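Below you'll find the structure I mean.
For this depiction, one protein chain was excluded, whereas all remaining protein chains were kept in their positions.
Chain naming follows the written order as A and B, and within any one chain the residues start at number 1.
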Amino acid sequence: MKKLFFPLLIVTFVLSGIAHYAHWNAVFQFVVAAISVIFVAGFLGRATEAVAHYAGQRLGGFLNATFGNAAELIIAIFLVKEGLFDMVKASITGSIIGNLLLVLGASALTGGIKFKEQKFNIHLAGQNASLMLLAVIALFIPAVFVKSEHLSDHDTMSISITVAGVLIVAYIGWLVYSMITHKSLLEDNEETQPAHGEEAVWSKGKSILYLVLATVMVAFVSEWLVGTLEVFTEKFHLSELFVGAFIVAIIGNAAEHSAAVMLALKNKIGAAVEIAVGSSLQIALFVAPVLIFISLFFGQHMNILFSTIELAAIAVAVLIATSISRDGATTWYEGKLLLLVYIVLGVAFYFV
Amino acid sequence: MKKLFFPLLIVTFVLSGIAHYAHWNAVFQFVVAAISVIFVAGFLGRATEAVAHYAGQRLGGFLNATFGNAAELIIAIFLVKEGLFDMVKASITGSIIGNLLLVLGASALTGGIKFKEQKFNIHLAGQNASLMLLAVIALFIPAVFVKSEHLSDHDTMSISITVAGVLIVAYIGWLVYSMITHKSLLEDNEETQPAHGEEAVWSKGKSILYLVLATVMVAFVSEWLVGTLEVFTEKFHLSELFVGAFIVAIIGNAAEHSAAVMLALKNKIGAAVEIAVGSSLQIALFVAPVLIFISLFFGQHMNILFSTIELAAIAVAVLIATSISRDGATTWYEGKLLLLVYIVLGVAFYFV
Partner (left out) sequence: MKKLFFPLLIVTFVLSGIAHYAHWNAVFQFVVAAISVIFVAGFLGRATEAVAHYAGQRLGGFLNATFGNAAELIIAIFLVKEGLFDMVKASITGSIIGNLLLVLGASALTGGIKFKEQKFNIHLAGQNASLMLLAVIALFIPAVFVKSEHLSDHDTMSISITVAGVLIVAYIGWLVYSMITHKSLLEDNEETQPAHGEEAVWSKGKSILYLVLATVMVAFVSEWLVGTLEVFTEKFHLSELFVGAFIVAIIGNAAEHSAAVMLALKNKIGAAVEIAVGSSLQIALFVAPVLIFISLFFGQHMNILFSTIELAAIAVAVLIATSISRDGATTWYEGKLLLLVYIVLGVAFYFV
């Protein structure tokens, strides 16, 4: 099985690429891309794990989240350029709730079935909770003020730009804090010593190279897969909001998803949390505000106002995820709760 | 005194029953039922304690909560059958906030006056908080989506049924988690060893029999008492919402109330929390969704949409109760805070 992995990875990837660029039948495109995404996600999972072996769980998780979100950022830039602001916001919403509920939930559930209780750094859990709260506040305040005080478009844009700036400042501060000044405080205990008896599969350089390569492959396959969705959307009469917030987000986060679940199954829940929560934080504190500035660059004016149901979905996801992770431990039932909230949101979005 | 308890229990119960079925004077019915409820609640309290002696604090608390809510479920089913959905929702709201604020508050206050600080299992506190949050989210999301997106009645009903299903799945999972897979994690420390020197009053079988019997008696007396309320409601010009959410809920929870306070006074705050929070969770995660399905069975269509003020009251009660119980300890002042929030809500509901 192990010997067949790389050949199958390359074959399905190439086949999926040909199907996309040669505009083959949409159903075939979808099937081959869906198979390919399983292999590239598996590849990314292995590469992340190899890097985490050298870099510690948290830096590994951060790298994974960053590479995972690169794909989403690129797709969103194209959407902003075309002025499709609603779809951008829907996919930002979907990505935040997908990571906090689906990825974190599936990791805690699968890891929790194997291990009774999985612990991770409690300081990190607290900091993550405060940061997510900042993100919710930063998205919530402009919406409340603009709606209840009927602010002009100009003032709305001024508030949007300031809030976007504040979020980026918070994100840079977080990197300084977590990677430099308080690195040791936020690390998982196990990381400080090398894992006993566990051998590295790849060398350090090879691991990093494979991580980059796997991320790029995931980005491509994700885009090809998303491209085939329009046909299905029309066939099944799904709303753009549902497709943006759920279908696109699930496929776009497939990489984080598989990596996080694999780490949870190896009892490295700290890294899984870092991927899920770290990815949400990157989307909220970095990707979203950067898109506001990029929209200005394109001569567009995308503000930071999310709709009521998007804000409700984000707030609810942050609340339950922080409530569950605040004690620095997860169990199967907590994972199940996160997945149930995801289902409730999914059903609600479906009927909009 | 102890010798007179059982005779008085039986006499007041029988007298109250005769007064009810023979349609005696309403004021007399009320007075005799109110006296009777004190004795049957005391009986239930003793029986719960006896069972807790054998079963551990948590299982005892769970049994008490279940038997306590059986009465409420039966009353609610009759209301659903008659299509009185608003009163059902008001009594669900009242039951949740009554347990979280009045029962938990009175337990923490009375127990806290006697003991400086009362501790209970901190894992349980965290899990309860997450579960209550799930319940709030499940009631909140349909209301937000339906109101801000103006969904059709058909879609509202579809969302209601899905959410009800999710809540029941969450409840069953919680039973598996707390009673089977993670039982030891959530138990109070004292339970693992038998209480020193404390002798059992009744045998195991007798204790369980008495618990069932006491619950049935409470259910009957509660209903007789509720039946006399209409006269008072009209006399004092009280709104149905206030009566449903406060008067009915207070009387309906008299059993939980007295049992919880008695346990708190014996420094068994863990069991008191289990009764109060466990009862709220049962109402929100089991009674409420089951009523949705039962309404379908009757050909009625009760949706899961609560009014803004009901949602605000539930959210506020959950927030303050989880904030106070999250540290796994209670003091008299925390009990007082809970009671003050209950008063604020009571006054607000009174003026609606």
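Note that a residue touches a chain if its C-beta (ideal position, glycine included) is under 8 Å from a C-beta of that chain, and two chains touch if they have at least 3 such contacts.
Please read all numbers here as calculations on a predicted model, not as lab measurements.
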item: Omitted-chain contact residue, chosen from A:Leu15, A:Leu84 or A:Leu133; value: A:Leu133
item: Residues of chain A (touch criterion as defined above) contacting the omitted chain; value: 123, 126-127, 129-131, 133-134, 137-138, 140-142, 144-145, 148-149, 151, 155, 158-159, 162-163, 166, 169-170, 173-174, 176-177, 181-182, 185, 322
item: Missing-partner contacts on chain B, residue numbers; value: 116-117, 307-309, 312-313, 316, 319-320, 323-324, 326-327, 331-334, 336-337, 340-341, 343-345, 347-349, 351-352
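By definition in this document, only the chains that are shown with their structure count from here on.
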item: Distance between chain centroids, defined by C-alpha means - chain A, chain B (Å); value: 40
